[in-house]
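Scroll down for the structure; my scribbles are underneath it.
For this depiction, one protein chain was excluded, whereas all remaining protein chains were kept in their positions.
For chain A:
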Amino acid sequence: MNIDKIFKLAKGYFGRSKNCKSLARERVEKGLEYNYVSRRLKKRDFRAQWIQRINAGTRQHGLNYSDFMRGLISSDCQINRKILSELAVTEPFSFKALTVQAKDQLSKLHFKTYIPKEDIINPTPQVKAGIETPTLKQK
């Protein structure tokens, strides 16, 4: 990279890192490496934060995050986590409507699955080696 660009990016650095060519180059290059990584981390970190916010919102209505998302996904609601978390923060009534929709859908689903209740013959599944094996109707 051009040394002028390096010094432009090194503005405000500590000590000689903002004035000396070789030091400035080292610091700026390390900074840009972090920048590269952080652009990828940003996507993960934000997603994690959105999930935490949605979880906090849904627990106020007696649902946990995973059940809420299971309800929404199986009712084919494709609003993403960014918007859901924004709604949880700024639009309490719309968010409540979403939890109502999720609960409604969950009441039609078998236990912790995406399988509709009516597709299952034995509603109390046998547990074999810790794995539930619901019997499905033949279609």
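Methods note: a residue touches a chain if its C-beta (ideal position, glycine included) is under 8 Å from a C-beta of that chain, and two chains touch if they have at least 3 such contacts; residues count from 1.
As a convention for this text, contacts and distances are computed from a predicted model.
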- Note on the structure: From the options "Large ribosomal subunit protein bL21m", "Mediator of RNA polymerase II transcription subunit 10", "Trm112p-like protein" or "Guanosine nucleotide diphosphate dissociation inhibitor 2", the chain left out of the display has the UniProt protein name "Large ribosomal subunit protein bL21m"
- Task: From the listed residues A:Asn19, A:Gln52, A:Ser66 or A:Asn80, report the one that touches the chain absent from this view.
- Result: A:Asn80
- Query: Of the residues A:Asn35, A:Gln60 or A:Thr135, which one touches the chain left out of the display?
  - Reply: A:Asn35
- Positions on chain A contacted by the hidden chain, ascending: 1, 29, 32-33, 35-36, 39, 75-80, 82-83, 86-87, 90-94, 96-98, 100-101, 104
